[in-house]
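All protein chains of the complex are present and in place, except for one that has been dropped.
Here is chain A:
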Amino acid sequence: MSYAYLFKYIIIGDTGVGKSCLLLQFTDKRFQPVHDLTIGVEFGARMITIDGKQIKLQIWDTAGQEAFRSITRSYYRGAAGALLVYDITRRDTFNHLTTWLEDARQHSNSNMVIMLIGNKSDLESRREVKKEEGEVFAREHGLIFMETSAKTAANVEEAFINTAKEIYEKIQEGVFDINNEANGIKIGPQHSPTSPSSPSGGPGSSPGSGCC
């Protein structure tokens, strides 16, 4: 249960691009073709290993609908990483990236790592946005880029993990102030010198896991 770091992610992008499906594929390794509208915010968590360190990803999946935009904006705060998702079969979702990016830059901390994701790569026949376009957009805006399929799971792991690697590197470089939780990074109990392998009470014993 213990981890070295906890990274907070946020998934953003137009409605219907597959944000909730990406999360579900990453945390539960399953695909749900019909998904309810996300009204507010959903959560998922998973442990990964980077550089031999256990890292917990806490992922906030937001509502893409315009009506919920101002609420979504309030969730950028305190995120270390963002997955900005568009649907390669719907050009409008690609066209809206600039708006999303502006939102993200304005409301998040400046070091937030943003991964651009072109989702639904399994639907090659219906593709409206070329992979190169995504690459160009990412390069121009300093993002990492990947095409994924929440359905086939292609690149889903990589998208989440590569983002984490980037954050981890920034920590090593001292870019992130890891003592400020508003940056979306928490130092886990593993790091605590006083309790190298504390009894860790068992699941459910402390819901507020590592509040300090």
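By definition in this document, a contact is a pair of C-beta atoms (placed from the backbone, for glycine too) under 8 Å apart; a residue touches a chain by one contact, two chains touch by 3 or more; residues count from 1.
The rule is simple: contacts and distances are computed from a predicted model.
A.B. asks: Which one, "NEDD8-activating enzyme E1 catalytic subunit", "Protein phosphatase 1H", "U6 snRNA-associated Sm-like protein LSm1" or "Alpha-1,3-glucosyltransferase", is the UniProt name for the chain you do not see?
C.D. replies: The UniProt record for the chain left out of view names it "Protein phosphatase 1H".
A.B. asks: Where the complex has a chain not shown, which of A:Ser70, A:Ser110 or A:Ser125 is the residue touching it?
C.D. replies: A:Ser70
A.B. asks: Given the full complex, what residues of chain A touch the hidden partner chain?
C.D. replies: 36-37, 39-43, 45, 58, 60, 65, 67-68, 70-71, 73-75, 77-78, 181-182, 203-204, 206-209, 211
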